[in-house]
Every structure is written in C-alpha cells, then in structure tokens.
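Of the protein chains in this complex, all but one are displayed in their positions.
What follows is chain A.
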Amino acid sequence: MHNSPAEDGVEEECCSLNSNPSAAVDSVLGQSALRLGLGVGSSQTPGPDEYDWSSFRDDDILHQQSNILEEEAEKMLCVGEKEPLSALAAEYQSGSPILLEKIKMLSEHYSGIRRTRGDGNCFFRSFMFSYLEHILETQDKAEVYRIKSDIEECKKTLQNLGYADFTFEDYFDTFIELLDGVIQGGEGSISAKELLQKCQDRSYSDSMVMFFRFVTSGEIRRRAEFFEPFILGFTNGIGTVDQFCKTSVEPMGEESDHIHITALSDTLGVAVRIVYLDRSSCDGGVLNVNHHDFVASQDAPEGGNPSRPFVTLLYRPGHYDILYGKLPPSLSLSLSLYIYIYISSESLMALWRRG
C-alpha cells in the first residue's frame, strides 16, 4: 500500500518516505509503515459501510500486537539466573552442527551464560546487570567514582541538548542508587541476590533501560558528526541523527546495534566485548568464534594494551545475553596451587598425627 503511490495519484510532497524509489528502501518503508501506527491497512479504500470499523482498526491491531509481544516477553525474566554453558548447547542439540562446534569452542574461554528477556531491551539489560555485578564482585570504588563523573557529564549533555530535567532525572537516580548499593558497607548496600531481584523487577529494570537509552541518545546527538555516516548506512541513507535517536534509541523496545553499543561504551567509558554466535564459517572451513571489543574512546588515546573488557555479551542474531568468562589462567593456576598446597599440608598433618 505504502509502496504504490502512483496508483492513488499521491502528491510527492505529502509523503517524503515515498520519494526514494530504490528497492532496497522497501523493507525500511515497511518498517516505517509499522512505526506510523500500522495505519497501512486503512489506506485501502473501504466501502462506506466499513468506514466506522476502519477508524478503530489502528488501535486494535496495535493493542493486539503489543499483547502478543508482552505475552512472549513474559515467558522470560528481565534478567535470568546464571546457567552453565552446557545449557546453551542443549538448545542446539538437534540444530546446526556449526553452532554446536562453536559453542564447544566458546566453552574453552567461557563458563556460563545469563539470559535476558528478548523484548528489544536485551542489550541494555545485559550491560546493566553485567556491569553492576562486576562492581559488586570487585568492589572497585575507583571505577564507581569514575563512572559517576561520566554520568554527571551525560546529564549536562542532555541539558545542553534541551531535554527537560524531569524527563531523565529519575532514571539517572535509579542507576546511581544501584551503583551505590552494590558497594558494600553503606546504608543502602545490596547483596548479589538483591541486585538480581532489582534487575528483574519490571519497573526498576525499565527505569535503568531508560537511563541507558538517554545516555546513548545524548552521546549520539553530542557527536552527531561522527555518528551521522553510520546512521546513514544503517538507514539506507534516509535517516537523520535526530530521527534515528527518536525512533531507534529513545523508545523502549527498540533493538540495539553497533551504533548504540559504540555510543554507550564511549559515553560511560566502559569497554564491551561482544562474542558472535552465528552460523558463519571461514572460507577454509576452519571455524572461529568471532568477537569484537568496543573500547571506550576515552581510554584509547592513552595507548598501551587495553585490558580485556569485563562486560562480555553473547550475541546471537537479534539477541544479547551475558557471557561469563572462565577465571583467567594466572588466577586459576594460583588457585589450584593454593588448593594443592592446602590439601598436601592437610595430608601431611594427618600422616604426622597417625605416625
């Protein structure tokens, strides 16, 4: 419907979306049609009898669609429990051998996975939990201090861009509160279990997703010149930075791509590793599990070898989950050495006692 303006004698100026005849744009047009409230169907010419009915159609379809999505999403917690990597392999037991092989390779470096809800917010939820869990485990106060000053900057960016404070301040507060909470010994300190509960709580979790969406959007707009070419590539040349932020970053449920991840990683100064699990294979038939590190640009100029990102996510086409690395070799070695010495001394003691 949307793609056949000529039949209806549509004047070009009334629908800018139709001005590009390229076939590649068709899929985008389809999406835009959906975004415009699913009104595509009602542009068919209904008879006078159907008229009333058609004026309610939009809302009905949208309502039904959101119900279906909601129903699907609720089958999975916002952030799930940690599972061993074997749970992932089990999923593909009767599936692609390439994937099974890749999962086997993954298990050399990674030990577990934590799933997130597939509602379009999975990247932000994965990032949120992975980051906060890391802070809780390491009690890295210097990192908290650092990210807080970056968050302050984000706030100023949004204010400079003209966002009213009340639209974002609550979401910022929610994240800061949790950031303070995971540092132990304070009044509002929370345990790992409580962290998980908060991240599973829909309203808490959604508030934090909005925090991330705001800082991501702020960063893209602040560095519009840098992001513009990527956005043009992403939207087949028809999107502006402002449009992209309004339609693909700020609304809940809009999926994240390289652009979002780059912006978020840059603005918060947190490196992210994305491990790709798909059916692609190398030419020589040698399988490889690819990964890409998003190194925060503010860390880059200092040179040297950037440390391995502690936020590691598993990407399967259309979805992100959290990936848990195995203990680094040096640490696991010293740990086993320690256990060995401990056990030996125990047995020596036992021998000594017996003797």
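By our rule, a residue touches a chain if its C-beta (ideal position, glycine included) is under 8 Å from a C-beta of that chain, and two chains touch if they have at least 3 such contacts; residues count from 1.
In this section, contacts and distances are computed from a predicted model.
*Asks:* UniProt protein name for the omitted subunit, picking from "GPI-anchor transamidase component GPAA1", "E2 ubiquitin-conjugating enzyme", "Large ribosomal subunit protein uL18m" or "Translation initiation factor eIF2B subunit beta"?
*Replies:* Of "GPI-anchor transamidase component GPAA1", "E2 ubiquitin-conjugating enzyme", "Large ribosomal subunit protein uL18m" or "Translation initiation factor eIF2B subunit beta", the absent chain's UniProt record names it "E2 ubiquitin-conjugating enzyme".
*Asks:* Out of A:F214, A:F227, A:F294 or A:Y315, which touches the unshown chain?
*Replies:* A:F214
*Asks:* Could you tell me which of A:Y110, A:Y163 or A:F310 touches the chain that is not displayed?
*Replies:* Checking each option in A:Y110, A:Y163 or A:F310, the one touching the absent chain turns out to be A:Y163.
*Asks:* Quickly run down the residues of chain A that touch the omitted chain.
*Replies:* Touch set of chain A with respect to the missing chain: 1-2, 5, 8-11, 14-15, 17-18, 33-40, 42-46, 51-52, 54-56, 58-59, 62, 66, 163-164, 166-168, 170-171, 203, 206, 210, 213-214, 217, 246-247, 250-253.
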